[in-house]
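Let me begin by handing over the structure; questions about it come next.
Note that one protein chain is taken out, while the other chains of the complex remain in position.
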Amino acid sequence: MVKPKHWWDLPVNILGYVILIGATLMMVVPFIWMVTTSLKPSGSEFSYPPQLLPTSFDFSNYTDLFTLVPFGKYFLNTILVTFFTVSGQVIVCAMAAYGFSRLHFMGRDTIFLLYLATMMIPFQITLIPLFLIVFGLGWINTYQGLIIPGISSVFGIFLLRQSFQGIPQDYHDAARIDGATEWVIFTRIFLPLTGPALTTLAVFAFMGTWTDLLWPLLIARSQEMRTLELGLAYFNANTTAFRQTNWPMVMAAAVVVMLPVLIVYIFAQRYFVAGISLSGIKG
Amino acid sequence: MKNIGKLFALLVVLALIVPTLAVIAQTEGQITLRVIGLEVVPEERETPLAIAKQAARTRFMEAHPNVFIESLESPPEFDTQLLVDLAAGTAPDIWYQDASTAARLVDTGNVVDMNLCLDLVPDLTLDRFVSGMLDMHQRDTGEVWGLPDGGTPMVMFYNPESVARAGLENPTSDWTWDEFLEFTQKMTLDNQGRNRLDPNFDEENVVQWGFRVRKYTFEWIYWVWQNGGDVISPDGTTVDGYLNSPETIEAITFLRDLVLKYGVAPEPSALDQLVQQFGFLTSFLRGEVAMFPRGHWEIVGLTTQEDYEPGRVAVVGNPSKVEDVTVIYESGWFINATVANDPDKLLAACQFVDELTGREYQDTKVVTGLELSANRESAQAAVEASAWPEMEAVFVEEAELGRRNYGSMYANWPVVETALDLMMENILAGGDIDEEVAIAVEEIDRELARASGG
Partner (left out) sequence: MQNKAFLEQPFFTTGPGWWRRFWTRSNERVGYLFILPSLLHLIAFLLIPLLFSLYLSFTDWRGTNFYNAPFIGLSNYEFMLGDRRWWNAMGNSAYFTALSVPLGMIISLGIALVMNQKLRGVYFFRTLFFMPVISSWVAVSVIWITLLDPQAGMVNYFLKSIGLPTVNWLGDPASAMPSLVMITIWKGAGFNMVIWLAGLQAIPQELYEAAAIDGANARQSFFRLTLPLLTPTTFFMAITGVISSFQVFSSVYVITGGGPRGATDVAVHRIYLRAFESFDMGYASALAWVLFFVIFVFTLLQVWYMRRREEQALF
């Protein structure tokens, strides 16, 4: 807590809390609704008046999920795929961001513009050609098929590049005078200094990979290769065509997929926030 | 942070090694048929449907020890998956799909002409099938694209309790449009029990609606046919002169008027409000909407509802005007065209389709109650074996009056249908009929002209 310096600090703080609490309610109420729905027996999700808090605790939707689906295998696959995708993405993006922000070479800005331009193409349209390439490589139903197409992200490069630009040029020049190679400057100076940005990217990549559905849907052909989100999508697939959706079950599934991400976020968020002290700009 | 460089290098190495882990297993010395359509969702694993499907598979593998049926789950987004699989050559050998989206796969040469199977498997003959459903797989040129499994005509579901509440007799299948209109007017009640024909009817407090009209083409196209109209030319190249013909406009006007003029069916937004609270089926069982058009599968939906009671669900044939006709929807078995390259595999595939369309498997349709069997004998036997013999009889009767759906004939039907749905949505929201139809005609004909390479 910062010591109040002015008479208006207190009202400003109170206003801050009011905004915070109001906004938080908006964020959280739908979420409580989600958990409540997941605890309802199927068919009773629309009752009136709407009840925000659960009146009954029916965990059968959760136990059903775990007994009907090989969850352990799905979890393992998801962890494996997510781990390598995230590591790959952080490494590849950090290297590229360093190149684009700190090194001067011919065609750099043109190539970067090209990168940016690819962000503007809707993913749906490259889906089939991309699938055909992965198929041609013989990667259907393999881990590399699930991982490799995701190990770089233009968004990530863009994000890290902005952050690398914030590091004072002096650090760079000083290291060069000491005779450090670019690789050493990159790994010893830039990576430690940009910890928060790298963590941000890692968490974004984690979330994207963990909940990705479309790509695993095409690549994982057998049950052994399925990821969590995909397993749950199969669980809810309308295989008998006219079956009604079991919303409470869908919600339970969504909560289960979400929890690990939430936990990762809770642990990772101190890295976003630690910001200044970690980046070393201050010290 | 000192060792971050080493950690980095390690991760790079790992990222390169791991991908070599996976290997796809291969079965040797045996014919493997990859089949989609035998699996159910996990929560239905113990149901009669699931058991029947697994039994058919086991039976077949015992009779044909050299064939292994690899049963694949039906993926989410089935049509997309199948398209991608076909492009990549990873599609299943046999799959089960709605005939109303199959025409495009036929046009692109992705399925086997079942005449090949008829030659290979003497027991497999076309006369085992209900003709209305077999139609959907046949072309004038003689090919048979896939074989039917089961389906349903669209009929009229009504709630006998609601009928009694309105003091009426249950309708019979020989009713006309005029009788239907009067029936729905008398079925629409306010909270004082007055019906639509009562001059004191209270618009604000309708507690029971006589009917439901929605934008979906599959729920209104046969009304157009009943009036002697159509929406598309027989060769599927234009809607001009069909969709905007007087008969078609008249049928559309009749349905629109049920909502906007006679007020016997709720307006779309009112319907949404009514239905979203508890789901439409509950509204129906509680008598809030007394009648709606639907297929056989809804029996399963209705009888599994909390509010279900035997006296609350009945079906009747559609009312007729110029013609007594309805539309049939059906799903069937299709063999991947690539299977034809391997004679042994083709034989096995044909034999398995023979099994799936034979009496033993088809007799289980009545147990599951989702649809009518496409096997003539099974369908007839089902009328007696059914838990709802009276309803089953109506379905069998109406199936004889059914026309094939256009999705099974025209590869470009999905585009047409989307435009028709939107047209009807606008009309039910109060749009001018002639104007909306003219827009739809222009838009659809542009699409069809492009599709035919014009």
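Labels for the chains are A and B, by order of writing; each one numbers its residues from 1.
Criterion: contacts are C-beta pairs under 8 Å (C-beta built on N, C-alpha and C of every residue); 3 or more make two chains touch, one makes a residue touch a chain.
Since we're looking at a predicted model, the values are computed, not measured.
Which candidate, B:V207, B:V367 or B:V415, sits in contact with the chain we can't see?
B:V415
Residue by residue, what part of subunit A touches the chain that was omitted?
1-2, 5, 12-13, 16-17, 19-20, 23-24, 26-31, 33-34, 37, 45-50, 52, 91-93, 95-96, 98-100, 103-109, 111-112, 115-130, 132-133, 148-149, 151-152, 154-155, 157-159, 162-163, 165-166, 182, 186, 196-197, 200, 204, 207, 211, 213, 229, 247, 250-251, 254-255, 257-258, 261-262, 265-266, 269, 272-273, 275-276, 279, 281-282
In terms of residues, what is the contact footprint of the unshown chain on subunit B?
77, 79-80, 83, 86-87, 104-105, 107-110, 268-269, 272-274, 276-277, 411-412, 414-415, 418, 422, 425-426, 429, 439, 443, 446, 450-451, 453
The criterion applied here is as follows: only the chains that are shown with their structure count from here on.
Which residues, counting only subunit B, touch subunit A once they are in their complex?
Spelled out, the residues of subunit B in touch with subunit A are 1-2, 4-5, 8, 11-12, 14-15, 18-22, 24, 39-45, 49, 73-78, 81, 83-84, 87-90, 98, 276-279, 297-298, 300-301, 305-306, 331, 370.
If you look only at subunit A, which of its residues touch subunit B in the complex?
Touch list, subunit A to subunit B: 43, 46, 48, 64, 68-69, 80, 84, 87-88, 91, 127-128, 131-132, 135, 139-144, 147-148, 151, 183-184, 187-188, 191-192, 195, 217-218, 221, 223, 225, 233-237, 239-244, 246, 249.
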